[in-house]
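All protein chains but one are shown at their positions in the complex.
Letters are used for the chains, namely A, B and C, taken in the order the chains are written, and counting of residues starts over at 1 for each.
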Amino acid sequence: MAMRHGQWSSHRPVRFFAAVGESAQSRVERLALRTGLQRVATPRAASLLLIAGGIPEQSWPALRRLHDQLPHPRGALYWGEGPPPLPDVVEVEPSDTPATAMRRLQAELERDPRASSQDLLPNEPPAPWQGKGPHGQGGEGMMGGTPYGRPMTMRGDELRDGLRLDAHEVTVGPFAPMLPPGLALGLRLQGDVIQQVALIQPPFRDAAAEAPFAEALDRPVAVADLERARAAHHLRCVGRFCALRGALALAARAHASAERARAGNGAGLGTLGRLLWLSGLRPGIAPGLGTLGPAQQGCLLGPALRAAGRPDDLRSRRDPYTGAGFAPVTQRNGDVRARIDQWLAEARQALALAARLEHQPPVAFAAGLEGPAGPLGTPATGDGPRLDLDALLRGLEWGEAVSVLASFSPQALRRMLGEADR
Amino acid sequence: MSWADAIFWLLAATALLAGWRVFRTDSMVRASFFLLASFIAVGAIMLMLGAAYLGFATIFMMAVEMMVMALFMVMFMMNPAGLNPMSMVHQHGLAIVAGLVTFAGLGAFALSVDLPSRPLPAGAEVTAPLGRELLGPSMLVFESAGVTLLATMICAVVLSSRSGRFGPSDAGSVPPSIDPTAQEKS
Amino acid sequence: MTVQAILIVAAALIGLGVYGTLSQQSIVMLMMGLELIINGVLLATVGFWSLTAAGLPEGQLLAIVAMAVMAVEMAIGFALVVAVFRRREVDMTDRLGTMSH
Partner (left out) sequence: MSPLGALGVTLGVLVAGVVLVGLLDALARLVLGPVPLETPDRLTLEGLRGAVRRQSLTTEHPDLAAWRLAPAAYLGLAAAGLALVPVAADRAAVDVEAGIVVWGAVESLTVIAVFLHGWSSNSLLPLLGAYRFVAIGLSVMLVSMFVLIGAALPAESLRLTAIVESQRGLWNAVRQPLGLPLFLLLGLAITLRGPMDYADSADLAGGTSAEDSGAPRLAWQFARAAMLVAFATMAATVFLGGPLGPLLPGPVWLLLKAGFVAALLVALGRLLARPDASRMLTFIWVVLLPLSFLDLAIAGLETLR
């Protein structure tokens, strides 16, 4: 009986919200894809909070607020190196899969709801909701100010139509599931049109995405492995983008292609390209969306740079590649559409290169090489102009802005925002 | 009192109560949807009176209108959710008296005039005759209403769009002060 | 459900509408008062049609015209609010001292 109960509970659906920290994004995605645990988009739908990867200390307050957003009974797990950022969490080794621990914790919570993780912050508004004006309003006048500890709306210029309507100020991130992990933005919005963007925190470092490439800076590695990792990275980015735009079948296909690409199998990439059109994904994005102004072009990196028509790729100057007849692929417009096309084209090219360079002896690239998000190990990295998010996103609707941010890989976005890790 | 009467008075009370709450709530979105509730109750009374098409058309049309109304409320009001309580009325006493006088006058009319009693025959078809009337003897009235609506659409676009014949319509406009007591000088 | 009862309810709706129209400062709220008046008119029309006119089709036609009036009132009203707001950033009647541009 106990055994049967155990079996049954192993099929129990576990809904978890992932607070994705450093170098953990693809790890979390693979966990959700392989184990059938359900990763949900809002903490309110989750019973477990999975803190994956290291969380820098400046994001701990946000993590605490996030923790309290889960409904009781709830539990929290920490799946990363170093001391856990929250008290009272179940710790899982980074090399292990947390699936078993998550199922066990879920079963325990169902057996005894009192084991639920307690609130970390007091549940009260930042200031008491009491009126002080003649009609009980919070401020002196009827708008503006921060009457209850929350900024009230204030009129601001509308960019598109000239009507001066109420604008509200909000902070989004660093654990918002539609933004790159770690990115936190201070936004001023009118309706869903973005009036102003302030960068609060750039995306977290994603060393895992570049790990094989960083390794090649120090010691010889097989070039075919590098190219397969590149293809998988790009396809995963395409998959994330498709999922954000609701094309779930396409996203599933892209993620499956990424898994296959790790084994060097490039089947179905042509179909994926055609489906981008047929599903309405490409036609549904306005042409020219996410193009950088002339002053900003200099901060583009890697695939995004080549999508804007510049054939800059360190591989065209590195030995085994030149021998294999490598020439960078480029797109013309440098908009969101072009960046998606570029990822797909580079993934296909990388798999072709991997097949051609399969028997090449391992090579080290001490002078730097082209990573999936731009050049690695060259002195120039990180010295270029910084990306101005306000110029990039101002005037866009929410959905468009999210798409523009998702058209860069998180690591590329981090570097373009001026964070040099290496 | 029959069941029909009870339901009628219930709906009437809903219509009036919701109509009164429209002007008594701080939340502008609630105000719009209280008005919608009033319309839905009146639509239901119309259904009880046998107007199958008109009753549902009222509900249908008013749902769309009130949705738009709510959006405009959120757009233009400084405090649409009513989280910051306030009062925005003027000539309040006069308005109350005017409302009561209107009600008393019309009510006195309803009670004093001897109206004929020729009820709708039971089981009579009402929708098809309405259609025949609209596109038959009263075609001119119906088409006039249609043309009026078309003119309305054009007017609304002209009035509300930014670009006029002589450039942006808001060119040179001056934002007023936020201080509610300051008078407009333009 | 006599015609008198219907007319009294309609009169009450119209009275409420008159109160709202006269008392509200905001133009959009004022329009809600107007809508309430037309609501009462609609109810009275359908009451007359059903209980004193033996289902004469013209009665329903009149109700349709009242609905069209309501739609016109809404559309033009909102357009005016947008136009005034664009020009002067005002959505309250008291601050509209002049009709000139």
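Note that in this section a contact is a pair of C-beta atoms (placed from the backbone, for glycine too) under 8 Å apart; a residue touches a chain by one contact, two chains touch by 3 or more.
Quick caveat, the model's predicted, so the values are computed rather than measured.
Novice: For the chain that's been dropped from view, list the shown partners it touches.
Specialist: Per the touch rule above, the missing chain touches A, B.
Novice: Of the residues B:41, B:59, B:88 or B:159, I need the one that contacts the missing chain.
Specialist: Final answer for the missing-chain contact: B:59.
Novice: Of the residues A:250, A:292, A:373 or A:412, I need the one that contacts the missing chain.
Specialist: Touches the omitted chain: A:250.
Novice: May I ask which residue of A:38, A:271 or A:316 touches the chain that does not appear here?
Specialist: Of these options, the touching residue for the absent chain is A:38.
Novice: For chain B, enumerate the residues touching the unshown chain of the complex.
Specialist: The missing chain touches chain B at positions 27, 29-30, 33, 36, 52-53, 56-57, 59-60, 63-64, 66-68, 70-71, 81, 83, 125-128.
Novice: Across the whole complex, list the residues on chain A that are touched by the chain not included here.
Specialist: Answer for chain A: residues 12-13, 15, 28-30, 32-33, 36, 38-42, 44-45, 47, 69, 71-73, 110, 113, 125, 129, 150, 168, 170, 172, 176-178, 189, 191-192, 239, 242-253, 255-256, 279-281, 283-286, 289, 397-400, 402-403 touch the chain left out.
As a convention for this text, only the chains that are shown with their structure count from here on.
Novice: Express in whole angstrom the distance between the two chain centres, defined as the mean CA positions of chain A and chain B.
Specialist: So the centroids are 48 Å from each other.
Novice: I'd like the Å distance between the centres of chain A and chain C, where a centre is the mean of that chain's Cα atoms.
Specialist: So the centroids are 52 Å from each other.
Novice: For chain A, give me the residues that contact two or more of the other chains.
Specialist: 155, 162, 164, in rising order.
Novice: Taking each residue of chain B in turn, which ones touch at least two of the other chains?
Specialist: Those would be 76, 162, 170, 175.
Novice: Sort out for me which residues of chain C touch chain B in the complex.
Specialist: Where chain C meets chain B, its residues are 1, 3-26, 28-29, 31-33, 35-36, 39, 42-43, 46-47, 49-55, 57-58, 60-61, 63-65, 67-68, 70-72, 74-76, 78-83, 85-98.
Novice: Which bits of chain B are touching chain C when the two form their complex?
Specialist: Going through chain B, the ones touching chain C are 4-5, 8-9, 12, 15-16, 19-20, 22-23, 28, 31-32, 35, 38-39, 42, 45-46, 48-51, 53-54, 57-58, 61, 65, 68-69, 72-73, 76-77, 88-92, 94-96, 98-100, 102-103, 105-107, 109-111, 115-121, 124, 126, 129-130, 132-134, 138, 141-142, 145, 148-149, 152-153, 155-160, 162, 169-170, 173-176, 183-184, 186.
Novice: Quick one: which bits of chain A touch chain C in the complex? Just the residue numbers, please.
Specialist: Those residues of chain A that touch chain C are 155, 162-164.
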